[in-house]
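Below you'll find the structure, written out as structure tokens, and then a few comments.
One chain of protein is taken out of this complex; the other chains stay put.
And then subunit A:
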Amino acid sequence: MIHSLFLINSSGDIFLEKHWKSVVSRSVCDYFFEAQERATEAENVPPVISTPHHYLLSVYRHKIFFVAVIQTEVPPLFVIEFLHRVVDTFQDYFGVCSEPVIKDNVVVVYEVLEEMLDNGFPLATESNILKELIKPPTILRTVVNTITGSTNVGDQLPTGQLSVVPWRRTGVKYTNNEAYFDVIEEIDAIIDKSGSTVTAEIQGVIDACVKLTGMPDLTLSFVNPRLLDDVSFHPCVRFKRWESERMLSFIPPDGNFHLLSYHVSAQNLVAIPVYVKHNISFRDSSSLGRFEITVGPKQTMGKTIEGVTVSSQMPRGVLSMNLTPSQGTHTFDPVTKMLSWDVGKINPQKLPSLKGTMSLQAGASKPDENPTINLQFKIQQLAISGLKVNRLDMYGEKYKPFKGIKYMTKAGKFQVRT
């Protein structure tokens, strides 16, 4: 299946390679570089490239290309999904996944990669099992290892792979038993020029951080499970139980994991918590354009909107912008033409606004497109769909765990067309 893996940074250097079968020459990446050149932007590099003898499948994350080389037919999503899993694992291990970090931990990286694939077929991809096999680096351990020359390979043999619950190891022990669940909803919306909603939908995830002793069996039920239109589960969730009772019943993995992601049915009208008033105009005659944005709350259910940032890709003709914000800071990058405005909290009494002028390239005709405005924001303690967790129960263990649920609403891909 997967023959080799190359890691390529944004300047086009192969800084790590790993082969699971025979060695494939680096020169195979030339085809990739060719495509990269053609694509101008990194995200436009086609994920699948066909070369005379190999196929190159790549994902681009954290400014690194992960290029897998395969030789025979294999479902492309299989490989892409795996590569993303590799990135997630690195992130899990090292906190961030960047070129310097990978280079620093190259030994662990190789060990992990060796365990994840056997002869090109995925072997152990659950982070819990991997961590049992190969301990993630900590400062102390790194120091000890450099002195003693030992490695990160665990001394204890992992048992997870053998149990019926492959995502959880046995013998987990905590003094404080706690289970936290974050319900995070993201609003994807396109708002048109006049402020009406073109499309809006809510995508949610429930992230869990479960630190419980032993083999707890949890059930999580919702007050209004009917809101969930389409769901996908972590493999630990018992599907039949959901089908019949609409409750999540699972033996959780240890630590952080993604319990569920869901889509709120499109039939429900989505409350849009913010509005953007904008007036962006270019005049034909002068080389100055007017720019004015105001952001205000709308349907927020009484909560404050925080962490608002506005960003917009200005047309190529814009040379510079002379703007004054009523609050927050703004920057305009004259090279990428990216305007971003860090607004912060919205105070309903005094709406934040950004006003000023844009100067255009002299002589150039006025751009005929208006920039779209991308919005980011956060609302704490609110799940915009109205989803509510009813209760969390634990079976199988005696102690009383500490339970916590947090709700949050965020902007996903929230775009305002102007």
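By our rule, contacts are C-beta pairs under 8 Å (C-beta built on N, C-alpha and C of every residue); 3 or more make two chains touch, one makes a residue touch a chain; residues count from 1.
The rule is short, and it goes like this: contacts and distances are computed from a predicted model.
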item	value
Undepicted complex member, UniProt protein name, chosen from "CIB3 protein", "COQ5 protein", "Aspartate aminotransferase" or "AP-3 complex subunit beta"	"AP-3 complex subunit beta"
Options A:S10, A:S25 or A:N119, residue touching the unrepresented chain	A:N119
Residue of A:D30, A:D230, A:E306 or A:D333 in touch with the missing chain, whole complex considered	A:D230
Options A:I14, A:V107 or A:I190, residue touching the unrepresented chain	A:I190
Among A:L113, A:V165 or A:C209, the residue in touch with the chain that has been omitted	A:V165
On subunit A, residues whose C-beta touches the chain left out of the figure	1, 21-22, 41, 43-44, 46-48, 50, 55, 58-61, 70-78, 80-84, 118-119, 121-123, 125, 157-158, 161-162, 164-166, 188, 190, 192-196, 198-199, 201, 203, 225-226, 229-236, 238-241, 243-246, 249, 251, 258, 261, 263, 265-268, 313, 315-316, 365, 368-370, 372, 374, 395, 413, 415, 417
